[in-house]
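Just one protein chain is left out here, and the rest sit where they should.
Chains: A, B, C and D, in written order; residue numbering restarts at 1 for each.
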Amino acid sequence: MRFFIRRGIFYIVTAWAAVTLNFFLPRMMPGDPVSSLIIKSGGQISPDAINSLKVLFGLDNGQSLWEQYTSYWNQLFHGDLGLSFAFFPTPVSSVIQQSLPWTVGLVGIATILSVILGTTVGTLIGWRRGTKADAVLPVATFFSAVPYFWFGLIAILLFAVTWDFFPASKGYQPGLIPAWNWEFISSVLWHGILPALTIVVSSISGWILGMRNMMVTVSSEDYVTVAQAKGLKERRVMVSYAARNAVLPQISSFALALGFIVGGTLVMEMVFSYPGIGFVLYQAVTASDYPLMQGCFLVITLAILVANMMADVVYAFLDPRTRQEG
Amino acid sequence: MPTDTPPAGSAAAVETAGDVVLRAQGLTKHFPLRGLARGKAVHAVDGVDLELTRGSVVALVGESGSGKSTIAKLLSLLIHRTSGDIRLSDKSVDGRGRRAFRRHSKRVQMIFQDPFGSLNPIHTIRYTLTRSVRIHKGNLRGDKLEAALEELLARVQLTPVDRYIDKFPHELSGGQRQRVAIARALAADPDVLLADEPISMLDVSIRLGILNLLKTLRDDMHVAILYITHDIASARYFADRTMVMYAGQIVEQGPSEDITQTPAHPYTRLLIDSAPDPDAPARTERSTSGEAPSLVSPPPGCRFAARCPFANDLCRSETPDLFNVPGDDRAARCWGYSDRDNKPDVSGVAKSVKETI
Amino acid sequence: SSDSSEESSNSPAPSNSESASAGAAVGTEALTIGMPNGTQTDNSNPFVNTSSAQSLGYAYAIYEPLFQVTDISDTPPEPWLATDAAWNEDYSSVTFTVRDGVNWSDGTPLTADDVAFSFQIRKDNEALNNTALPYGDITVDGNTVTVGFTQPVFVKANRVLNTFIVPKHIWEGIADPTTDLNQDPIGTGPYVLENWTPEAVKLVPNADYWGGTPAAPELLYTSYTDNAAMTTALVAGELQWGWTNISDYENVYIAKDPEHNHFWTPSGLAVDVLYLNNETKPFNDVAVRQALSMVTDRNAIYNIGSEKAFPEVTSITGMPTPAGNAFISSEYEGKEYSVDVEGAKKVLTDAGYTYEGDKLFDKDGEQVTFTLTDPAGWNDYVTTLQQIADMASQIGIEATVDTPDADSWFGDIAAGDFQASLHWTDGGPTPYDMYSDIMDGAYYLPQGEAANWNFGRYNNDEATKALADFSSASEDSVRQEAMDIVQKRFVEDQPAIIVRGRPASAEYSSKYYTGWPSDEDPYNQAQPTGPQASQILMKLKPATD
Amino acid sequence: MTTVDTNNLEPQELPRPDAPGVSHTKQGPPKPKKGSQFVFLRNSKAITGMIILGFFVIIAIIGPWIAPYDPDAFSDQLVAPPSWEHWLGTTHLGQDVLSQLLVGTRYVMIVGFTAGVLATILAVIVGVTAGYLGGWSDEGLSLLSNIFLVIPALPLLIIIASSLDGGMIVIAGVISLTAWAWGARVLRAQTMSHRKRDYVEASRANGESTWRIVLAEILPNLTAIIASSFVATVTFAILTQVTLAFIGVTSPTDWNWGTILYWAQGNQALARGAWWWFVPAGLCIAAVGVALALINFGIDEFVNPRLRSTGRYARVLRKRGVQARVGFTPIDRGTTHGGVAATPQPGSPPGGNSFAPEPSGEIPASTNVKG
Partner (left out) sequence: MTTTAPALTNATLQAADPILEIKNLSVDYGFGDDPTHVLQDVSLTLNRGEVLGLAGESGCGKSTLAYGATRLLPPPGVIRGGEVIFTGRDGVKTDILTLNDKDLRTARWRDFAIVFQGAMNSLNPVHRVGTQLIDAIKAHGKTATKQEARDRAAYVLEMVGINADRLKAYPHQLSGGMRQRVMIAMALVLEPELLIMDEPTTALDVVMQRQILEEITDLRDRLGFSVIFITHDVSLLVEVADRIAIMYAGEIVEAADAKDAYLRPRHPYTRGLLNSFPPLRGPRRELQGIPGSPPDMAKLPSGCRFADRCPFVMDRCRTEDPALSRTALKMSEPERLVACHLHDGKASEVPAELAIQAPQK
């Protein structure tokens, strides 16, 4: 029990620290939402509007930082994330609501795909090490070593522009109304393929490598040799004895990755004009949109913590040794 | 900071063979538990009295987990005791504070079980020994340092010195490494050597070499040695006195020869019976089974009661003290040797052993 | 043009009936309109720039202005929701006659009350008054509305005419118009909002539109994360209308479909100007400013920095042509910029500067250097700065380009903490805004205080007075006189270096619809995100081929 | 998080505790040779990586001198494809792409390595302190690193980088600030495992001071891990700075590979078909990335001897047609056993070394076995 209380306290303190950091960081940036907006408009908004914008955003009442901080927590406890500046007066919560599912959906699926594929490939090449299959590794490494945006842009050029296989941007065909009908869903899937593939290809090497190395390490454990000595089928030894144990460290990495899914892959969303939260956060940053930044950070932080909590649980479930303590 | 401990050198000069250098009284160590069982503790060592005298070897035997290493660590002040007292040359020590700890470590040195682990793989022998010399003998340099190193290696019979001094641990055999570990301890010119299973990780054929080396140290330098082992035969071979530990307590103590030949405590007997012995006629009776009691909540009464063929209700309800056993300075923690009316009959212990001889 | 108020306000609404009849021809293709403005949220508040409605521009397909005005040509204001506007002598009050027969898309008729309310709401809510107009009394009389101002607003007249009108019966019930998402916008415009999704906003024709039926049966507004993504969409033909900066647009965009793809950059009276800090070295010396201007190769900038997308400024008054032709002082008529390295060097050496090797040293013996700043990420600006730095090196001045982040840059510029920086100016029907933004002493603030304009801290009483005269004069001749003075000061003092025009450009495709503004018919600028949107949408006709 | 983590990072280079005999043989723990803590660099993968990296380091040093043009210098050839004059073509300003690449290498390397060094120092300080001290200091420091792990790096970077307008060192510092936490976790776990080892206890018992134990006893044993985390951080730093430059967060006028891509993308190089402007910088980054990955493979194999044998023998084995598998020891009746007939021929007498209770004086039995 104490174990869980300790973990609980740990998570709460982490969350508090992260939220606080998230509050102060944006405010330490130079500039303010109004000037950012004017700059961004590049002449569309006249500086004459500065005053009206200040009034609009409620930045004219001269609250001290501490007052803002306390009222921020107050708002948080009431589930109110405030109004976004960049999309004024849209509430932060609806900006997040609108963008989060896309990111979670696409990046989530891509990550899961990447993990499953990578782990499987890693299992195989780790098990049959020294065979030609090892050649997968340098190829995968190459794709993880190129910057994602570079890779993504070339992928767009090749697969969307040169050969018109996939759409170049957006989450679905503009004009479709989100609904649970085939037309919409197929459009979403169709638009998701290229971004998802690029994510998978560029992130898979880590999973392959991690699993392969663990497989190699675990393969030389005595219990694997014992399993072989028992005359078990090769598949069973590989899956149930070697991979089953080797996969444990992947879980924690996966949890971390899951957490970061929510952060979105900003670069992917930029490159593919994908309607996710990563790009929203980026816009919030460039617009000095504190409320939105805080909201995004909060969601990301919580997601990472929850993912880690889940990882703790799953890990305890998969590795009986850790259950001992709790 | 305790300042009453006299400088080590002078103390060493005064004391001669036979003097008690290190004495522990009621030494107790409870490791607090974490997690669910918080509030409870592992009673690793419970009320151990022990004396180390110059020029003699005391063996501490017992099964795995009985608290032997914990005693060694307590005596070297690597961990802090829960209660009890440790007196070095009759001065209580607790090693809090760096200087006090160093002073203690100068006189009480420890040798670890695993010579493969106790030498840092990335340092040469020269580095390891130089550090020890510098810590304990002042900042020697040049020829003086060289001479000190040479002398150390010569003492542990690693000669010619040049062949070993610049080697890394992995380039040496286990026996050689253990000698280096001993040399490191000797650099402090200690009065007490705590040898925690110094040979159990070594090849059979080189074990004796180390034991014989320790013997020389005892005889030539009058070092007091605590020899920890689970091999009771080697205790007989090497130690003057033997103490048998079971579940955190001393259950029997006395001269090694007496203990091995006429064990008084049923556990000692079990230990001796269990040791492989090609000379002994084939034993037919099955030995006692069962495992040591939990150290977290030790059962009331004698800790060995659950496995003891002689145990009666008394044993299961009241904790025995160390009672004197007939013989020269012997004692056993067994109700059988008390003068209680309802004491168990342990005559079978000595009898059965005598028969086998 | 410098039409008098009477003229402009009395001009009839010639094109309106035209567009109404043209509306009879209805196309079949949806018109897709895009902007590179990133994420959009379900927010159709027409007042705030941050709403999706403003960001994508569909607010202007729904809400209409009183007049359609344009800065790019001397086309007179076109009456729209008002049929007439009458200014008083000093432009401190205007009376609008509201058009009859206009209905809101919920069926309620448009009244003078709605118009008055639309001004009143801006007056009452400072947050909504983003044109910073000094509203005075607002009164209704029958179907006329009189809007008073506390100061003359001659130079802001277009902004007044351009004001879009919102329905009183809706907005008066809204507690806080600044934070209302207005997700069900009711306007008078040719289109109504059909549905809103993050990827696209769909608008369909307003069945009851006063001006007829628009040609496009459906508008799809969509947003891209950046220029590149939007360019890809434009090139692919997914988009028919929008505005983004396309590098090498001729090859990248036009060449893909030369017959239909258009990139139109009508010159207005806004410019990109290199602000020089008149209060610090080296630009506190007019000679250096002059010399730098003399070696600034505006043609090269046109070709490279602007990638031919922005018109070159040729008149030495910095006035973009042809939009500014009418305002150019007779003294400078026909005088054009030309690169004159030797002349520049002479100016410098005459002023006491010396050369050592090819490095320029000032009177104090210090080498002349300066830093050009503009935010990282503003590609065309930074490229232009690099060109200018290159040009400065021809006269021995060592210039470096620095790219701080946008926020710090913005702060530094306002506070006058810079040496040279490329910035835009406002446009307007007259060159007043342009010059005022550059050199109006009324904007002058000491260094360290955040100025709204005149970042270069030019402070010349003559120029300041001339600008004030221009804005408050009620006679054209007085204005021209004032404008002549302003230009003379600009040319002689060279407080800043105008490098190019800053038009309101747009891309559009005539594949499905024609009738876009163009050089042949420059009735307004072509961006989809301004009040002109309703005008353009009504001018469109289905392509006949 | 921590539960997971320690399992993950359980030291793998420990000698098998149950087989003390092996440690003086080839299978033993890392064998540092005198004067060289970097034996892992002898690994062939690591060598390849080092060569590639070395190439770029040299470019970083001499790049600005061997660049054929000033990377800022304009020319009349705008967006020209590769030619003799401009091997990698030109940009929209007629600048020479090759020169930009050569000049830009320095920035990339300096930021990458500075960030790597800074982050590694931070990681070592936090990780080793937490791991060695344990208790509350550990809890606190772990919390700190967890917070830095939890905060999404890229937005944080954008915020910080854009608020300090930055030269390379600032950028490097900012990157290192977001990059140290992972390494600290790894090092903490490693330190904890070392702290419990006998040699640490032994030097403590011998009277060594705490700081000396940490610096002289534990830290050198972490060399490989530190090196590996350093290399990983450098990779991260390079990719991050390039991404930052590409997004336009850092100054696009300081030449590096990211700014090349920034200008290329900003001027729609790909749409224009100016591949020479966009592709080479990406490939350079990939080359450095792969080089660093190879070095890390080398370190991995050094740290984990089980990985080592795989790589080392893979080719030899493939040539011989045998496969090293767990549980099925390969049989290779090759020719290396001089003199001794490795393959028992049916009917041939077993060597004189046979041990079986045999009748005296007789010719040993022969058994005929058919496969």
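Simple rule for what comes next: a residue touches a chain if its C-beta (ideal position, glycine included) is under 8 Å from a C-beta of that chain, and two chains touch if they have at least 3 such contacts.
Small disclaimer: the values here were computed from a predicted structure and weren't measured.
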Interface partners of the hidden chain - shown chains only, full complex considered: A, B, D
Contact residue for the chain not shown (choose from B:R184, B:H230 or B:R303): B:H230
Touching residues (missing chain, whole complex) on subunit B: 63-64, 173-176, 203-209, 212, 230-234, 236-238, 257, 260-261, 270-280, 282, 286-289, 291, 356-357
For subunit A, the residues touching the chain missing from this view: 220-223, 225-234, 236, 240-241, 244-245, 248, 318-321, 324
Hidden partner chain, residues of subunit D it touches: 18-22, 24-27, 309-310, 312-313, 316-317, 320, 322, 324-334, 336-337, 340-344, 350-360, 362-363, 365-371
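Here is the rule we go by: only the chains that are shown with their structure count from here on.
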Contact-richer chain pair (by C-beta pairs counted) among A-C and B-D: A-C
Averaged-CA centre spacing for the pair subunit C and subunit B, given as whole angstrom: 91
Centre-of-Cα separation between subunit B and subunit A, whole angstrom: 56
For subunit C, residues that touch 2 or more chains besides their own: 228, 232, 235, 405-408
Residues of subunit D engaged with two or more neighbouring chains: 162-163, 247, 265, 271
For the subunit D and subunit A complex, residues of the former touching the latter: 1, 3-5, 7-8, 12, 139, 143, 146-147, 149-152, 154-156, 158-160, 162-163, 235, 239, 242-243, 246-247, 258, 261, 265, 270-271, 278-279, 281-283, 285-290, 292-294, 300, 304, 306-307, 310, 313-314, 317-318, 323-328
Touching residues on subunit A, where the partner in the complex is subunit D: 10, 13-14, 17-18, 21-22, 25-26, 28-30, 128-132, 134, 138, 141-142, 144-151, 153-154, 157, 161, 213, 216-217, 219-220, 224-225, 227-229, 237, 242, 248-249, 251-253, 255-256, 259-260, 263, 266-267, 270, 281-282, 285-286, 293, 296-297, 300-301, 304-305, 308, 311-312, 315-316, 319, 322
Subunit D-touching residues of subunit B, taken from the complex the two chains share: 76, 78, 98, 101-102, 105-106, 109-110, 112-114, 116-124, 131-132, 135-136, 166, 168, 170-174, 181, 184-185, 188, 201, 203
